[in-house]
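Quick notes on the structure that follows.
All protein chains but one are shown at their positions in the complex.
Moving on to subunit A:
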Amino acid sequence: MKKMWKKLGLVSLLAGVTLTLAACGSKSADGGNVKITILQGKVESNKQFKAIAKKYEKAHPNVKIEITSIGGGTQYNPVLKTRISSGNAPTIFSLDGPASVKQFKNYTADLTDTKAAKAAIPSTLDTVKSQGKVYGLPFNIEGYGFVYNKAVFEKAGIDPKSLTTYDKLEAAVKTLNEQKEQLGIKGVFALPGKESWILSDHLLNVYLSKEFDGNSQKLYTSKKMKFENNAEMKQMIDLQKEYSVQPVMQMDYAGQVNQNFAQGKVAMIQQGDWIYETVNQIDAKFAQDGIGMIPMPVKEQQGKMPVGTSIYWAVNKRKSTDEQKAAKDFLNWLYTSKEGKKDVVEKLHFVPAYKGYGDVKMPDALTQSVYDYSQKKATFGWVFPGYTGTSWDPDVAQPNLQKYLSGDQDWQKTVSNMKDGWTKQQTK
C-alpha cells in the first residue's frame, strides 16, 4: 500500500516538474533561412501587411515573415515590453514618439544608412532622431480635420472648401443645424466624449503646433507650454459639443464613426484619413464617393492641414546580424522598390512619407486630400507625439479636458492644470 503511494507521488512530482519546465520555450536555429518577426501597432492594416509579406516571401524564398498586429483597445507598448521580457522580442517593432525612442533605446538599431531613411521626407524623421541618428522609419503620413458627408453639404448648399475661418464654419454649422430634419441628420457633429485622446492629442495639437514649430522633439524637450491661443480651442470644443449628437459623454469611437458618420447621420466629424477602412466596411460606396476632408479653421494655420506620422518601424539591434539585415531589406523593399511602392499606395492606402513616388493618385478621397495638402506644402506638423507616451497625456491632459467637456470644470482651471502639469513633469 505504502509502495503504491510512493510510486504515485514520484509520478506526480515528475509530471509537475516536467510541466513546469515545458512551459519555458526553446529556441531552434535554422541554417541559411532567416525568420523575421514583426510586432506592429497599426491594427487597421493587419490584413494588408500580411498579404504584402506573403508576396515578399515568394520573391525571397529564404526569408520568412511573421506579423502580429496590436491595437483597438489593447495598448501596444505593454505587449512589446512583455514580448521583450519573456525573451520573445520581435525583429521589427513600432515606435510612436520620442518617449518610446528613449524607452527602447537599448533595442533600437541605427537606421540612418538605410535606403528608406535616405528617401524619407526629412521632417518625418524629426520624431525618431536621437543625437543625429535615425532610429525609426515612418509608416506613412496622415492628416486629420473635418471629414464631411458630401451629400449633406450639397443639399444644404454649402461648399465645404469655403469654410476657411472659424466664423464661416460657425455660420455653416448653424445653417446645417437649422435644416437638420430636411437633411436627414441627427446632429451636425458627433463628438466622442469617451475618447479623450481626440481632444488631448488631435485637437490640442492644432493649437500647440505653432508654439513648437510643428516639431515634436521641441515639445518633448520643452520645460513649459505657453498655449496662448487656448481660447480658440475652447471655442472649437464648445461648437462641436453644442451641435453634436447627444449625449456627448456616452459616445465612443465606434459611436462616432461606425454608428453616426458611416450611416450618414451627421454632417461631419473631427477625424483623420485613417477612418476610411472603417467606413468602407460599413458602406463601401459612401466611403468611395461620398466623403471628403477639410482642415479645421485655426487663426494661425489658415488653410493648412495638420499632417504627420503617428507610427514608425524600428529594428531590434539585439537580434543576429542576418536577421537585422533581412529586416532592413524588407523595409527598404517596402518603401523604395517599385513593387513595394505600389502596394504602399494602393493596398495600404498610405500617403507616402518618402520621396521618389512621382505623381501619386491616392485610392480614396481622404488620403488624396492629405496628399494634396502636403504637395501644396499647406501643412503644419504634429507635436503631440512629443507627449504621448509620457504620463502627462493620460494623467493630466485627458482627465482635465474630459472634465471640461462634461461641464464639471471651467476652462481657465483646465488650462492652468494642463500647463502646470506639463512644467511639473518636464522639470522633474
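Points to keep in mind about this one:
One rule holds for everything that comes next: a contact is a pair of C-beta atoms (placed from the backbone, for glycine too) under 8 Å apart; a residue touches a chain by one contact, two chains touch by 3 or more; residues count from 1.
Methods note: contacts and distances are computed from a predicted model.
The complex appears with one chain absent; UniProt names that chain "ABC transmembrane type-1 domain-containing protein" among the candidates "Cytochrome C biogenesis protein", "3-isopropylmalate dehydratase small subunit", "ABC transmembrane type-1 domain-containing protein" or "NADH-quinone oxidoreductase subunit A".
When you scan A:Lys81, A:Lys150, A:Lys317 or A:Lys347 for touch with the missing chain, the hit is A:Lys81. Listed here are the subunit A residues that touch the chain not shown: 2, 5-6, 8-10, 12-13, 15-17, 19-20, 75, 77-78, 81, 84-85, 99, 103-104, 106, 193-194, 196, 247, 249-250, 389-391, 394-395, 398-400, 402-403, 406, 408.
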